[in-house]
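One protein chain omitted, others in place.
Should a chain be cited, it is by its letter among A, B and C, assigned in written order, with residues numbered from 1 in that chain.
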């Protein structure tokens, strides 16, 4: 066991933090730029998780954690999670041979923005609840249905779409995963801003024809792949959350030191000091669980992996809400305004809490799994 | 709607508060005295809920609330709840004619201490979980089994014993209620102090023969009666709890004003002020729910009555625990000692929280009932 | 002591409910049910309906247009309006400046302003907070100097709700900078928003809505007749007003309505084929809220009964309990509503978007409003004296710490 970063990891962290440093300007503009995306590519960030044989850096979850935490601190809006972590994960674990290498290369170069279109209108957080239909034809499949709340679905070039090729809604078997060109005939998308200002879209597939080669992984058996990548995504999201919480705590502490009421900095009031202490505790506990999720996201046992990641999401969801709400409360009115950057962080934290299932959803998962291992060691 | 006490009620409150005023001595000695019990009788407290035709005062739940709150403040250990509220309730709602009048008279005079022996070893909080057997004979019944955690079961003269005359454990039907002389052949009891220092006992009935006339209410259909009286008991317990919480809050506030650390009273520290404010809020909310339980405990609709009383027990259980724990915490070490009276209140509050089901048990009940009515009015 | 509503009280409740049902504009009702704030026009129209009936200012003394109802009836009336839901009479006029004018104002002020407040001919807004004076209200800097028959006002107010609609603003201004205590040099002034030198800057809140504003005063001339009460004694008016506000911010009727709606929605939303409300953990959270709300409702009745007994104008510090718990429950419901919305709660929307607009196919309106409403409702524990300030009040004024 070893908590130290290697020299390489330290360098990575410093570089990313510099690139992602929060600026006043950024909090106001939720848009992201292809320009900065190219900078990420130049730094190698977009190649980070891919195997060296596929042209990547072959780095692992710890490096992803480092990047995501810095992105959280800087409120980075670029589609890193969607494209590199999630689509990247589907590519790494789902695609074979030449296809994998080709897609990895296009992501790494910054040419390809990809996202995962999975959530459906009625599904809530249940990953197996897939109704979008995949009808088999001689040449391949015809996809028909609607996906919603697709992060960065507005501008993504490539969509990974989950669909039901056999079986009933809710069944674990019968889900297939497809790689679909966003410009394909029959794909329409309706862009809107998500609650935290990041871009999203509803994506409609009207009899979209895809070749047999568009299937990712095993047809009808995509759920384990989806679960695996979702767990990796949650671990990365936990790291982003820690960055967001960290920044909110820092903002709050410095506001407490500068804002004066009743003739002294409000940070001199003990009740507010204790609140700040509770925020700090919540942050440290969240940080520990993000580390835990990072460590467990690649665990070979899917049950252990999922339970651990869910446990982290519980902590992140709760502590993130606590820190966000208290940060707004301690700032008072100013914390409620668009002009001050705290609000954007608070909204991002709220969105993170909802993405891939809220704290209660994951607590239920942990409970159903019989809890966390209490064995020592 | 009217929150004012009548002149008579005010007089009652003043009298009982005087009689039950907490003294340093009392907190140390959990025992109760027949002497004080006689004083209660003289003041009419033991005749309070019985009908005038039965020699009682014909007073209602509001008067019981007044008495119980004062008893809570004074940490009264006499068996008022067991004898007057619970046994009294079984007598009032379960016994007929001459038997009712006779028992009411004996309770009112202070000659008879009675209690309800209901809980069994495996039953936890489920009222219908009765296994103690009542075997029908030509002359009456033979009772066989064990009741445990019987409050004041050590010295009670008369026992109301629930037993199963037909059906299986857990079934609502088949439960009968018996009036059993504690001195009857085959009754043995083992006295012990409950966790809060009040007396309790395990009571064993080995083939205890009772006449047919010992049945209270309808044979095999005693559960609704038991539920009704239990709800009345919970309402009374809620009032006692308010008295206990009130006293803990008062003790804590005055400790905060007198205890000095860092050169000033610890009540000058804002974090502790806010804690005390939260205790006050918890107390006021609990007081409101005790009033609500009092109002609803005699509601003719059993479902509404039970749900409302359970809701009150949830609040009492949670807020009582919060106030008790914080009172100990704010007192520091001294709050942990037997020498200081806070500890006895804290323990009583803990016991109240457990009696008749804890907060979670009652929250589950409210939830299963579909919640509280949200209709206005 | 009898805690049941009397048959007369129950009849009265029915009467109020029927009146609202028969007179409230359907569109207003539908829009509020969906979770939208009523628009200016909707608020004005409804208050005029109420005023015509004599119900716009039920808490005022009968001589000024109050109904003379006792405390219980007034409670029932307010609860019914909130729970229907219908717009409430504009608080800044009816609950804030109106009672201040009645209690501290001159006969002229009463004649001039009260009927127009009741009929919402004048839209009022509140000029208390300043950028440097939030919780520490008495440190305010906006100043008025006497110049003949006028005060000349300079300074800035902030967090002014609906200033963009307002005809008048009531302000705390410093009239004696030399006063020995900061509370002592403050006066309570009524200022016409059309006066030269008054300007606004909107503040957009995190939910994307435009509710609040900064208000600037640059050499604004205010007739001395617009002083309420005694010069330099405006703090008395402020304390009186703030204590009223605490009772109002509990909004128990409105919370009941939101909770009832949430319960209904949670029965409709499904996860893996099972309604959300059948999840024990979620159902227990709802039951918990209902219990807390019941406790607060009775606490409110107790506070009101107490105020009634102790006579008017004597603010009960226990009203801080109502403000604290009431606002916490409001927030809690928005959190659970957001949770109920699930992933589609991410389909955020501007709270000021017109109701029922065409995003409906992406997600139902209530889901789209869940996140912005959650964001917006963070304000309730901040304004009207933050909940930290309320805890100070309880500790100091009730517990004597």
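Basically, a residue touches a chain if its C-beta (ideal position, glycine included) is under 8 Å from a C-beta of that chain, and two chains touch if they have at least 3 such contacts.
Every value quoted in this text rests on a predicted model; they were computed, and no experiment measured them.
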Among the displayed chains, the hidden one touches A, B, C
Cross-chain touch to the chain not pictured, restricted to B:184, B:271 or B:369, is B:271
The one residue from B:42, B:139 or B:360 touching the chain left out of view is B:360
Among B:17, B:78 or B:202, contact with the omitted chain is made only by B:202
Considering the complete complex, of B:51, B:126, B:212 or B:303, the missing chain is touched by B:126
Residues on chain C facing the left-out chain by the touch rule are 279-281, 284
Across the whole complex, the chain not displayed is touched by chain B residues 119, 121-126, 128-129, 148-149, 170, 190, 192-197, 200, 202, 260-263, 266, 269, 271-272, 321, 325, 328-329, 332-333, 335-339, 343-344, 346-347, 350-351, 354-355, 358, 360, 363-364
Those residues of chain A that touch the unshown chain are 1-6, 9, 62, 253, 256-257, 267-268, 270, 272-274, 276-278, 280-281, 284-289, 291-292, 294-295, 311, 314-315, 363-364, 366-367, 371-372, 374, 376-377
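Just so it is clear, only the chains that are shown with their structure count from here on.
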Computed over C-alpha atoms, the centroid farthest from that of chain C is that of chain B
Chain centres from averaged Cα atoms put chain B and chain C apart, in whole Å, by 42
Note: chain B residues in touch with at least two other chains are 270, 273-274
Flagged in chain C as touching 2+ other chains are 388, 391
